[in-house]
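To start, I am sharing the structure in question, which I have written as structure tokens.
In this view, the complex is presented without one of its protein chains, the others remaining in place.
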Amino acid sequence: MKLKDVLSPLRVWERAAKKPMTIKDPINDRPGATNYRGFHKNDFSKCIGCGTCEEICQNAAIDLVPVEGQETVEGDSGLRPMIDYGRCCWCALCVDVCPTGALTMSNDYTWIADNPEDYRFVPGADKTKWQESEKGYTRSPDIQIIDYDRVDMQELEPEERDKSFIEIVKGYNKEQAIKEAERCLECGLCIATCPAHMDIPGYIAAIRDDDIDNALRILYETNPMPEICGRICTHKCETACALHNNGDPLAIRWLKRYIVDQVPADKYSEILGTDHLEDEVLNRKVAIIGAGPAGLSAAYYLAIMGYKTKVYEALPGPGGMARYGIPEYRLPYDQIDKDINYIRSLGVEIQFNTRVGTDITLEELHSSYDAVFAGTGLHLGRSTRVPGADNKRVYFATDLLREVTLGNEIDVAKNIVVIGGGNVAMDITRTLARLQNQKYGKVQILTTCLETEDIMPADVEEIVEAREEKAVIDPGWGPKEIEIRDGKVYGLHVVKCLSVFDENGRFSPKFDEDQKKFFKADMVVESIGQGMDLSYLSEGIKSDLKFSPRGRIEVDDSFQSSLQWLFVGGDIIQGPDVIHGIANGYIAAKGIDTYLNAE
Amino acid sequence: MSNLSKSKYRGFEADRSKYPVEEEGKPVIDLESHKFTKIWQGPQHPGVTGNMAVELIINGDEIVDAKAHMGYLHRSFEKLMERRRYIQCFPIVCRICVPEPDTNEYCVSAAMEDLAGITVPEKAMWLRTLNLEMSRVGSFLMWIGGQAGSLGMGAISQWTVGMRDYWLDLFEEMTGGRVYHMYMIPGGVRKNLPDGFKDRARRLIVKTRRLMQDIDNTFLSNAIIKSRLQGLGVISPEMVDEYGIVGPNARASGREYDIRMNNPYVCYDNLDIKMITATEGDAYARAQVRYRELNQSLDLVAQILDRIPEEGAIQAEMPNLLHWKIPQGQTYVKAESTRGEHGFYMVSDGSEKPRRVFARGASYTHAISVLEKLAVNVSVSDLAGLMVSLHTCPPEIER
Amino acid sequence: MNKKHIDDIEKQMKLANEGLPECERCLFSDDRPSSVEAFNKYYEGFLNWARSRSLWMLAFGTGCGATELRPLMTSRFDMARFGIFPRPTPRQASVFVVGGYASIKTIKRIIRSYEQMQGPKYVIALGSCTINGGMYYDSYNTINRLDYYIPVDVYIAGCMPRPEALIAGFNRLKEKIRAGECEGMNEYTEKFDWYKENQKQIIKDWNMPDYNW
Partner (left out) sequence: MEQLIRKIKGMVHLKAYRKQRDDLYFITVEKAQLEMILSHLKKNEGFTHLAFLQAVDFIEDSRFQLTYMLYNYETGVNLGVLVLIDRDKPEMNSIHKLWAHGWQYQRELHELYGIDFPGSPRVHESFVLEGWEEMPPMRRDFDTLEYSERTFFQRPGRSTNDPKEYMKEKMYKNYAASPRIRRDDE
């Protein structure tokens, strides 16, 4: 033992004179750090009740509960997370995973209670002293727990596609599809938004597990036209996608397309278990007017329920608007045929070139069939009714698109103006651009519409692609007059459109007459909406049917009209889009089944 | 070298005639003879490290047989992880070792990354290194307090645990958590450094160095401490392999094994770091090794602070971690905690959940096999000091 | 002492120390616990005030929560100035801080330590694990609700609660003691059979006496 060792501890006596480390009032002097993972906060204006927090919580601490004042609407389940502080471990994975950024944490950390039942609360709904706290943990923008970036879809380059009608979108391959499917949070918010209420998380999970057969089965539960939907569906589901709040929504449409593209047509009946359907045919017959999505959807479900169905179609091909209203580069005809041939293989008979009302009357159908479903669609164009709109070089988009599909020659002008801002307007713009390219080798087409670009109803990608194909899009103008010189179209006068809708959301455009513009053109195409053609209804039937004030046929929940044997669905009731048509057909088929069995 | 040869037990020879020796060197103890007393040290006892127990058979003051009892903290993390998704595993593993949770986080994240073939961005690597090294500082500080406290020197734990609290403040700023940081998410880390963090950390290093001087004066150079620790619990170099001893315990016996140098992980190969060893192998040598390592850790933290890149990603490109599937395979990832080799063995069967995760706690053998061997012939009053000097951590043993 | 009385005692003894070897029976009490009534309202009020001022805590680190007790004990938070002081043995302690999760092996020791503490005694439960199982809710070796095994006076939320939250918890305990609401010990004696039943349901090898005092 050295003396030094005995003395050296004495050297720290100087510490006695130092300021102690002790904190005087720890509870109040030490708030949690700015970044501290304290108690939870929830911003109800952002929360959509998707339940991803519940899904990731490894302690099963989170329940989703209904909260007063939170309505269930499309894209918001109305449920809110309730957190059990008898489970929570403050790992903040729920905060990091929250796709909307609603769930955060405060820097508060003291909660004392005598009763253990108290430790359960709904952040945001229950009054807590930390709900308004500004500090606390939030998700760092530099990290991702869920994948906000969509797998890019391969498309043809503008140079490759602007002359031909080859399909633009190439579709996912297996690797890409699985990667995209893995992004799904499985919250299921999209199901309520989809008009057909398809089990979207179900088939996406099947893709993830690489079980295409099961995925196809899930698709056909409510949608017999997945090839069509997988290409041209308006994909409202993607706007409801939880990922949409902070990044790219899941490519639900492309994934659906991936499923059906994987299955060869001859495997369908085996996978779906419809190869022995003929044995069970009932002795009841249903007539369907119109081989469009609504009619064929009804026909499909009636057929698998065992009814004999026959479809009457005025045009020479099946598909309705899907074939005659949508250009081939978006929806190739062989894909339409793939869906429809499968439906026909179930015993659905389609009689083409037969217009009900002229070739056969509705009364005749009524007398020879037990029920009739009419899905006749919107095939008439609507006019702007501006001066000069009655010129023969002013066309309706629907007519032109039909002519293109029928293979008829169109007299494409060198300089064209399209009026309209919806997807149909983009379709006709891009179709005519291709025809111009084929005929003249250059594109000179301009599209204008009332809406400014941010509220244009067309899909953003459609607008972008149209521009890539060298079409000019100049939105925000109201058509004033089509100038006619010597009986020929000379151009379109437009004025600035200030607003399209009034305060109540009704269509009532306001113009600034001083801001004018003139688009020179020798051909004008109007694409501002479509009208229905109800000429097949005879006067007797019309007088028996009930119509809504806006001229639509009134139907009940199962699309049964006031004439019990007549069911009506599709674009003439809801929409217009393909998925509403399919959903209507499906519900109507079940309605017909109920109606016929109730007799 | 026998336990007794060099120790303060000089002059004291156990009377072996009282208990005939069996062939394997273990005494035959007949409790009925009333020559021996059986006592329990723990689990409710101030002289055990954490929640564990040692069943002692003593003759007078001398321990003649010891049996360690574990399982008071068994929560079965491994079973729980088998029913959790990969991403859900990372928040629970830090609970495996309370004073130094980050090593667990690092190992489990790194094991997943190794199996899934993910490369972590450089900045995230540096932040992980910083986090790991800071947690070593915290754990060492707590250990010094424990070692001094176990010898009845309460003042030092007042200083070091208080100092550790300042380090926890830094953790709180950096990660959002005080004790459990849950910082190293698979693929990277969760947060960037807050503003002004580096300056505060540098100031704290200076402050800690000053404290280290005091600790040297009062603890390592203290005649009482020296006389109590020297010769206590001697681990011979042969024992190191035999008993799988790792970390400072092995290094104090001359074994040059420090994973930061032998198998460099994160950014340790870019740092100026030296192997610290001693030869005596007793509790005092272990204390010295730990003291020097703590100094070196402070030095490393300073180095890391200088070298963290300002810019860069903190997380690799990751898939949706909710449905993260890791390809089939198995791996073993290890890191140097303050107690030695801390490793995770992970087996994946290609599904969303791990097939098997095993956490090799660094003190797995220290607290049982080694303690049971070293405790024999030690005085009861020194057992607490011996246990702390092995730096055992029960929760990482039984998990 | 009449015969009936002796019979009663024998009956109770059997219940109490069933399973113990004969030589160890004498080491344990054979009396059922009984409730303690307040002697006088004002005197009890004074006692409660005094009790709240000196809380001696049992230094039994049962789980993670014990880690935050160390900063609390040492200079930075210095709980001694609030009248709280760690004691190494249950006989001297009045507050039991259950630090989070309790495994089966530990809950057995918690029960024994709790029963050995002198009354009046109080229990503070830390963290999620004692409330509803916490992150080990699905573990086969940890209990989910502490209040089924011993009476708990104050719960502190957190995983684990910080030292400041612990101080706030102790403050709440003091308030409760002063208000005379901390009757955990009497509750335990009144519902003794219910507690024992719960305890024996999870502790499969009940090789300890029923009465641990």
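Just so it is clear, A, B and C label the chains in written order, and each chain counts residues from 1 on its own.
As a convention for this text, a contact is a pair of C-beta atoms (placed from the backbone, for glycine too) under 8 Å apart; a residue touches a chain by one contact, two chains touch by 3 or more.
For clarity, every value in this text was computed on a predicted model and none was experimentally measured.
J.: Please provide the labels of all shown chains that the missing chain touches.
T.: A, B, C
J.: For the chain that's not shown, point to the residue among A:G49, A:P293, A:G478 or A:G585 touching it.
T.: A:G49
J.: Among A:L272, A:L331 or A:V494, single out the residue that touches the unshown chain.
T.: Touching the chain that is not displayed is residue A:L272.
J.: Which of these, B:K38, B:R83 or B:R209, touches the one chain of the complex that we don't see?
T.: That would be B:R83, which touches the missing chain.
J.: Against the chain that's been left off, what residues of chain C make contact? List them.
T.: Spelled out for chain C, the touching residues are 104-105, 108, 131-133, 137-145, 148, 198, 201-205.
J.: Mind listing the chain A residues that contact the chain we can't see here?
T.: Looking at chain A, the ones touching the missing chain are residues 49-51, 54, 62-66, 72, 74, 77-79, 84, 86, 116-117, 120, 187-189, 191-192, 197, 201, 214, 217-218, 220-222, 272-274, 301, 304-305, 557, 586-587, 590, 593.
J.: May I ask you to list the residues on chain B that touch the chain which is not drawn?
T.: 70-71, 74, 76, 78-80, 82-83, 114, 239, 241-244, 246, 255-257, 262-263, 329-332, 334, 341, 343, 345, 347, 355-356, 358, 360, 364-365, 368-370, 373, 398
Rule of thumb we're sticking to: only the chains that are shown with their structure count from here on.
J.: In graph terms, with chains as vertices and touches as edges, which category applies: line, ring, star, complete, or other?
T.: complete
J.: Rounded to a whole Å, what is the gap between the Cα centroids of chain B and chain C?
T.: 31
J.: Could you work out how far the Cα centre of chain A sits from that of chain C, in whole Å?
T.: It comes to 60 Å between the two C-alpha centres.
J.: Measuring centre to centre with CA averages, how many angstrom lie between chain A and chain B?
T.: 56
J.: Multi-chain contacts only, two chains or more: what residues does chain A have there?
T.: In chain A, the residues touching two or more other chains are 21, 58, 89-90.
J.: Can you list every residue of chain B that touches 2 or more other chains, as numbers and ranges?
T.: Expected reply: 91-92, 159, 162, 165, 180.
J.: What does chain A use to touch chain C in their complex?
T.: By the definition above, chain A touches chain C via 20-23, 26-27, 30, 39, 58-61, 84-90, 109-116, 119.
J.: Can you list the residues on chain A that touch chain B in the complex?
T.: So the residues of chain A touching chain B come out as 1-2, 4-6, 8-9, 11-12, 15, 21, 32-37, 52, 55-56, 58, 89-93, 96-97, 105, 137, 140, 142-147, 179, 182-186, 208.
J.: Residue numbers of chain B touching chain C in their complex, please.
T.: 43-46, 50-51, 71-76, 79-80, 83, 91-92, 95, 98-99, 142, 145, 157-159, 161-162, 164-165, 168, 178-180, 395
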